[in-house]
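A protein chain is absent from this complex, but the other protein chains hold their places.
Naming follows writing order (A, B and C), and every chain is counted from residue 1.
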Amino acid sequence: MKAVRLHAYGRRPILEEVADPKITGPHDVIVRIGGAGLCRTDLHIIEGQWKEKSQVRLPYTLGHENAGWVHAMGPAVEHVVVGDTVIVHPLITCGFCRHCRSGDDMHCNHGAFPGIDADGGFAEFLKTGARAVVKLGPKIQPRDVAALADAGLTAYHAVKKAIPLLYPGTHAVVIGGGGGLGHIGIQSLKALTSANVIVVDKSEGALQLAKKCGADHTVLANGSQVAKVKEITGGPGCEAVIDFVGEGGAIADGIGMLRRAGTYYVIGYGGTIAAPAIDMISQEINFVGNLVGTYNDLSELMTLAAQQRVKLETRVYPLSAFNDAMNDLDGGKLHGRGIFVP
Amino acid sequence: MKAVRLHAYGRRPILEEVADPKITGPHDVIVRIGGAGLCRTDLHIIEGQWKEKSQVRLPYTLGHENAGWVHAMGPAVEHVVVGDTVIVHPLITCGFCRHCRSGDDMHCNHGAFPGIDADGGFAEFLKTGARAVVKLGPKIQPRDVAALADAGLTAYHAVKKAIPLLYPGTHAVVIGGGGGLGHIGIQSLKALTSANVIVVDKSEGALQLAKKCGADHTVLANGSQVAKVKEITGGPGCEAVIDFVGEGGAIADGIGMLRRAGTYYVIGYGGTIAAPAIDMISQEINFVGNLVGTYNDLSELMTLAAQQRVKLETRVYPLSAFNDAMNDLDGGKLHGRGIFVP
Amino acid sequence: MKAVRLHAYGRRPILEEVADPKITGPHDVIVRIGGAGLCRTDLHIIEGQWKEKSQVRLPYTLGHENAGWVHAMGPAVEHVVVGDTVIVHPLITCGFCRHCRSGDDMHCNHGAFPGIDADGGFAEFLKTGARAVVKLGPKIQPRDVAALADAGLTAYHAVKKAIPLLYPGTHAVVIGGGGGLGHIGIQSLKALTSANVIVVDKSEGALQLAKKCGADHTVLANGSQVAKVKEITGGPGCEAVIDFVGEGGAIADGIGMLRRAGTYYVIGYGGTIAAPAIDMISQEINFVGNLVGTYNDLSELMTLAAQQRVKLETRVYPLSAFNDAMNDLDGGKLHGRGIFVP
Partner (left out) sequence: MKAVRLHAYGRRPILEEVADPKITGPHDVIVRIGGAGLCRTDLHIIEGQWKEKSQVRLPYTLGHENAGWVHAMGPAVEHVVVGDTVIVHPLITCGFCRHCRSGDDMHCNHGAFPGIDADGGFAEFLKTGARAVVKLGPKIQPRDVAALADAGLTAYHAVKKAIPLLYPGTHAVVIGGGGGLGHIGIQSLKALTSANVIVVDKSEGALQLAKKCGADHTVLANGSQVAKVKEITGGPGCEAVIDFVGEGGAIADGIGMLRRAGTYYVIGYGGTIAAPAIDMISQEINFVGNLVGTYNDLSELMTLAAQQRVKLETRVYPLSAFNDAMNDLDGGKLHGRGIFVP
């Protein structure tokens, strides 16, 4: 089959022919890819940011946001049949460790993360596990939902943690709210909470998408954003910051926007979360990391998608045009989410 | 009355004669001090660390850990009578803002913090508010419990937040567990949870106190502490770090001791909490600030004290010996907590 | 002033002239009534259902859903001024007991409940406490919101407890959803959760109001309601029942509509909640009582009202027409909520 594979850090991957994946274990599932999302993490992987963490052996196939149809499966798989439309939870999990037994799939003691530390979905077929596939209705097009598998899931997962903070009259700030993850975050906030949603972005176009997604307030990141957010909240700042940028000045800005006892949800990465301990204690603020989400989170998000309460902005590329897509993403020309179709 | 007052940052305070406080508002309460705890924060105040945050006008009286007897009160105070033994919650609160109405006294929109931004209890009398006094049994000696008002309360409050993480078989690491706050943290962990308690400290004497307080494991901070903690946990690290040091290498160590999805409770301060966002998301870890605690927390802690499940190690000084006590604390010669008696 | 007072159980109250209330304590607040809601509980009080519980001494003034303007106040009241528009939380609370300090105003150890066990608001003036008044914007008409003070608050409070159960794809059943409380319950569910809302009522008119309020499904209680609800949920039943009827067959129906691990929220009363213990354990279901709500709940609900996300259906009566209003309510002719204006 054809696959987009990374051969060396610092250089773009290559589209090449590789062997089709094969069923080797009783819980294996092979998915014929219908759509695979392009994520900023793919660019970070190419840059080498994940080299130490993933310990993946090159070359390997990128792509961690996948949806398609069940193509083949091991003898112990019973909850799907060949031909089912599925979205693929990003982790292959064991089902037997404490984390799996608690529903915290993303912390499986024996997990694999195709596209990060194993062959991913920028290809015609993906090998995953029985516990990763979420069955969808037959009318759903994989390309329309693929990017919910990781980007959407992460946004949803963070918003779900924030629910108890976000009662009527509170304010949630979404930093980088007009990007591929951010616009799912806005829609999730509107679906799950009654908070006022303030979106901060440095692009006017992104803020327009944010408004379309339901933002109550939009703030251009032009230097006055911290003051503007405080003003919108009537002075004290917001109860929750959900940061999809996680680098540059965004972090210090976000901390500045929090009110006492507020919580900062980290999703974007690249920079360093840094706060003097005296500020953390005198304000009693919190920082919460977010890693994709649970299988049940993904299932709930697919319900919101089926109800049209969460809609993805996408742009479809043939897999062979992966370089164009990466250029568009890197150059800020890709609003919403890029999707590869084999 | 006599009071220990700070006249200039960078210089020790002075014991001097000042006017007795007077009842001016309907909810005022004046407490005759029976004991006032000396805290590392007092040294930090003198150094000027709190200058910007507190905006207090010098000179003023230090002392934010107070207990004694009700001496006088305003006409609207009904739940205590003159002569009652009381411990004093660190904040004077309004009772009407959202935070007060939620029980989050420490975030009162109109709060004052005697000893930090108003005259404190290193004196014969302290002026506080009706909402701050917790009535105690008549046999309790204020000097025996005074340091629970802030140091103990902060430790208890952080431990209480950690309860859901600390089911049987989990591990909580207490960094700086042999100090004035740390030994209350250990006892609170043992009283409220079934976790294994690992105490890390750089002093052998402190570790001995930790053992006496119920620590299951003690680890000397001699360079191998991260590895030792991981070993005790069987590899992955601990579910919760409770850091009473908050400076120097303690922070990086503490982060290194956390397992996936673990939480770091910040109590000690002086340093900077810093973590690459990619680490926070790939491990999905959290940082939680802690600021004293609620009035109900203090009341619960007094129950544990009455049940002898939390005992303070103290050393009593006459108020006039405040300089000796500060020297002892600064020089690491004060194990447990220094208490001033007027 | 004029007041509607109950002189004997089993007989309608009387409109008569009584002395105006006076400020006697430092925290007293006297509210000039702008609107007072009529509640089924008023009929229950007249019938004698509350006689034992309230121990109120007759005669006394009914009316526990009150809004108006601050008319006078004691010397220790600082957070409102004369002339402020306010809605009145149903309880006068002490502010110092454990429950008040936790925000659980409705369980105050020293609480009074005007209209239940003290003189209420079917009058020109109401005496309450400083802790009971929620300040509103000057444009809000008390008559438009008065019924949120108890009926709306109870509905909101129960819905808020149910939030963690009601993730996307779940179902909440509102029994008696078209009545005075029920239609607030529906709107609160839509504002706070992403659940599918199924409304069950025996009146077609009530179901029409339910649809207008946002119900996703309506089911006529004509004998097939349990089967219909199960069908809508795809078989297993719903995660939450919110029962505003609480008598007759509604209770057994509601239990029958619950899925495994589901929770039944009791609001309406009159009947007996009864379930064989073997059913409770083999299904692991729960029953949750609901008593008005906290001050903060009321404040949040007023935010939803100001945002037009919760709207009351009301019918205004002059206080002198209280008998007509009671007849209308008793005879099922009053849709929405009856409001008295002095």
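Note that a contact is a pair of C-beta atoms (placed from the backbone, for glycine too) under 8 Å apart; a residue touches a chain by one contact, two chains touch by 3 or more.
Nothing here was measured: the structure is a model prediction, and the numbers come from that model.
Which residue among A:Cys94, A:Ala195, A:Ile255 or A:Met302 touches the omitted chain?
Touches the omitted chain: A:Cys94.
Considering the whole complex, which of C:Ser203, C:Gln283, C:Thr303 or C:Asn323 touches the chain not shown?
Touches the omitted chain: C:Gln283.
Pick out which of B:Leu43, B:Ile140 or B:Ile163 touches the chain that's been left out of the picture.
From the options B:Leu43, B:Ile140 or B:Ile163, the contact with the absent chain belongs to B:Ile163.
Touch as defined at the start, partner being the missing chain; which of C:Arg12, C:His107, C:Lys135 or C:Lys212 qualifies?
C:His107
To test your reading of the contact rule: which positions on chain B touch the chain that is missing from view?
The list for chain B reads 160, 163, 167-169, 191-194, 299-301, 303-304, 307, 309.
Over the whole complex, note the residues of chain C touching the chain we left out.
With respect to the unshown chain, the touching residues of chain C are 49-50, 53, 99, 104, 106-107, 246-247, 251, 260-261, 266-278, 280-291.
By the contact criterion defined above, which parts of chain A meet the unshown chain? Give residue numbers in ascending order.
The list for chain A reads 26-27, 75-76, 78-79, 94-96, 98, 101-103, 105, 130-131, 294-296, 299.
Here is the rule we go by: only the chains that are shown with their structure count from here on.
For chain C, give me the residues that contact two or more of the other chains.
In chain C, the residues touching two or more other chains are 299.
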